[in-house]
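For this view, one protein chain was removed and the others were kept in their places.
Now for subunit A:
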Amino acid sequence: MEEKLRNIFATALDIPAEKVVDDLEFNSIPEWDSIGHLALIAALDEAFGIMMETEDVIDLSSFKKAKEILAKYGVEA
C-alpha cells in the first residue's frame, strides 16, 4: 500500500517516485506548492474513494503525515 501511495504522490506532484520519502514536506519542493497540494488531495480522494475533512487537507504536510491521516479513513500504508 505504501508503494501505491508513493506512486500517487509521484504522479500528482509530477516527481520521480524516489523523491517521495517520509521527509518530503509541503513547500519543500517547487512541485508541492498550493496548486500541487490541491492536485494531491484530489488524487488521494479519487484513489481511495474518500473525501478528506478540511482539517486533514490542511494537516497533510508530509508523506509521513499522509500515511497517518489516511489510516483514519481506513487506508493503511
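Methods note: a contact is a pair of C-beta atoms (placed from the backbone, for glycine too) under 8 Å apart; a residue touches a chain by one contact, two chains touch by 3 or more; residues count from 1.
The rule we apply is simple: contacts and distances are computed from a predicted model.
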Hidden subunit of the complex - UniProt protein name among "3-oxoacyl-[acyl-carrier protein] reductase", "Helix-turn-helix domain-containing protein", "ABC transporter permease" or "Putative tricarboxylic transport membrane protein": "3-oxoacyl-[acyl-carrier protein] reductase"
Contact with the hidden chain (one of A:Met1, A:Ala17 or A:Leu38): A:Leu38
Interface with the unshown chain - residue positions in subunit A: 34-35, 38-39, 41-43, 45-46, 49, 51, 53-54
